[in-house]
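Note that one protein chain is taken out, while the other chains of the complex remain in position.
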Amino acid sequence: MKKTLKSDYGILIAFTALVSVVPFMLANKYYISVLIFVAINMIVAVGLNLLVCHAGQISLGHAGFYGIGAYTTAVLTTAHHCPVWVDTLIAVALAALIAWIMGTPTLKLKGHYLAVATLGLGIIMHIVFNEWEKVTGGPSGIVGIPGLSIFGRGIGSDLAYYYLFWSFALLTLLVALNLVKSRVGRAMRALHGSEVAAAAMGINVSGYKVKIFVLSAALAALAGSFYAHYVTFISPTGFGLSFSILLLTMIIVGGAESVWGAVIGSVVLTSLPEFLRGFKDYDVVIYGFILVAVVIFLPAGIIGGLRILKERIGRRGTAESA
Amino acid sequence: MAQQLLEVRNLTIKFGGLVAVNDVSFGVDAGMIKALIGPNGAGKTTIFNIVSGVYKPTLGQVFFKGVSIEKLPQHKIASLGLSRTFQNVQLFGNMTVLENVMVGCHAKFKSGMIGAVFRLPSMLSEERKIREMAAARLEAVGLEDSASLPAGSLPFGKQKALEIARALASEPDFLLLDEPAAGLNSAETVEIGKIIADLKKRGITILLVEHDMGLVMNISDEVVVLDYGKKIAEGTPREIQNNQAVIAAYLGEDIEQMV
Partner (left out) sequence: MGGSYAIIALGYTIIYNGTNIINFAQGEFVMLGGLFMVTLTGKFGLSIFPAFLIAVAATALVGLLVERLAIHPLRNADVMSVIIVTIGMSILLRGIAMLVWGKDAYAAQHFSGDKPIEILGATILPQSFWVIGIMILVVVALQVFYRFTITGKAMLACAVNKTAARLMGVNVENMLMLSFVLSGALGAVAGIIIAPITLAKYDAGVMLGLKGFCACILGGLGSGTGAVVGGLLLGVIESLGAGLISSGYKDAIAFLILLIALFLRPQGLLPLKEMMMRQESH
């Protein structure tokens, strides 16, 4: 296991290197903005991966926390002239607080009930974004959100945003990798395996569930705040059930067995619409089809598929040499 | 007389209209092996679930090391030094054999999220200790060769042994074993019997539920017999074997098996 953490670090370093050179290999500048959205989604997906895949607690409401992050930033910076970054901190803290309050009763539920409760939470938050017009601007949303700045200097270029957001995404990834391979991470995975046995080993089951729920909500809010700063206008459409489902799809299609699944999932599903653009209205159908097909044919996601492929090739290699 | 490590006093639990455990009292002295027997549905596993905190009793108290624990959550009871295994093996199938035992060490250590995220030196040294402890436990039950296999892939007998290793990882003073021999063949049963006797030598107090009467009568110091949620007898294995009420309760089951 120590070895695998080392190999995780190896992949992380290689991945970081790749991320830092990619902008120079892209022919079209438009793709940089796509990759910026990949980084934003990856921050949410990695947090959700910890919650859903490692701790085994499904959530169909994370778009709500993402939305809380985005709306807090939007409201604070436009109506209250809150300095940038401070608004991000407040956004994260607020989402964490709401997750902590709601998480305690919600995470007592299991299976379908948990899915439905988190779905309800997400929908309620979405309705509030839509209806609380005085604050959220209702369906038309909020415009004129300032961009981010560092040391008083505004970030003007997509390239700067690219490096900034990817630094955060990679940092989130590092945090998640470290967490999984620790006492806390093991406790988290244990309660996925068997709650009653985890409790018998002295693990505070509900405590850990809430902790990880809060962490994933905070990460979602961080990403939401970044999103608001980057696009500078928001409306409720992006924070509804379909985004929650998209997030869940990312981690499942990528592969639930490791944090890297969330990485692959956010890359694939964020860029997929760009490829499906040629199909126009067929994209929803194709998207639904991919989701169903992956669950049925690749139950361990793309990561799992790659692993099985590697094992097969490995076996063939040894067979040939023998 | 030795100090009573666990005492159950007037325990009653009702599920809806059904009284699953009815006014049961008994104690377990430090250092002994006590067995809880009775026909199916007598309430044995329910008592285990109350003692370990899964259920809260309707009435009555549970004392562990003199402290009343019946209202504590499960994980608090576990960290007081009470560990258990399960009738239907409850391993963490998504984790390796070694990791299962490492989870067992959970209550002994403290490092939290911050330590994990920044990989602080204190956390790393704890991690090393956890790994060493877990490896030693695996060796004790002869599973060191399977350490990196997924726990779910082990044969049933080994899963049972792994559960015991995991329960021991927290260095408990008191162990609840729920049917350790169920589903095992006779050779494996002998092996489990040895492991249990060995635990007693190391000073661990044991309460077990078991249907294999040969095993119970061989290794237990005292036996409590339950029937329909009530205690009908308590005593040494010899006394129990000659107790009329017990024989009556087991009529219809194979009495020969008890001798």
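Per-chain residue numbering starts at 1, and chain names A and B are given in the order in which the chains are listed.
Everything that follows uses one rule, which is that contacts are C-beta pairs under 8 Å (C-beta built on N, C-alpha and C of every residue); 3 or more make two chains touch, one makes a residue touch a chain.
None of the values given here were measured: they were computed from a predicted structure.
Checked against the hidden chain, the listed residues A:5, A:22, A:97 or A:241 yield one contact partner: A:241. Of the listed positions A:19, A:39, A:58 or A:190, the one in contact with the omitted chain in the full complex is A:58.
Residue A:119 is the one among A:70, A:119 or A:145 that touches the chain missing from this view. Of A:97, A:128 or A:160, it is A:128 that touches the chain left out of the display. Taking the whole complex into account, subunit A touches the unshown chain at residues 52, 56, 58, 105-106, 108-113, 115-117, 119-121, 123-124, 127-128, 130-131, 241, 245, 248-249, 252, 256, 281-289, 291-292, 295-296, 299.
In this text, only the chains that are shown with their structure count from here on.
The centroid of the Cα atoms in subunit A and the matching centroid in subunit B are 40 Å apart.
The part of subunit B that touches subunit A in the complex is made up of residues 52-54, 73-75, 78-79, 83-84, 86, 90-96, 98-99, 102-104, 106-107, 109, 111-113, 115-119, 123, 126-127, 130, 148, 166-167, 169-170. Interface residues of subunit A facing subunit B in the complex, by the touch rule stated above, are 1, 175, 178-179, 182-187, 189-190, 192-194, 196-205, 211, 215.
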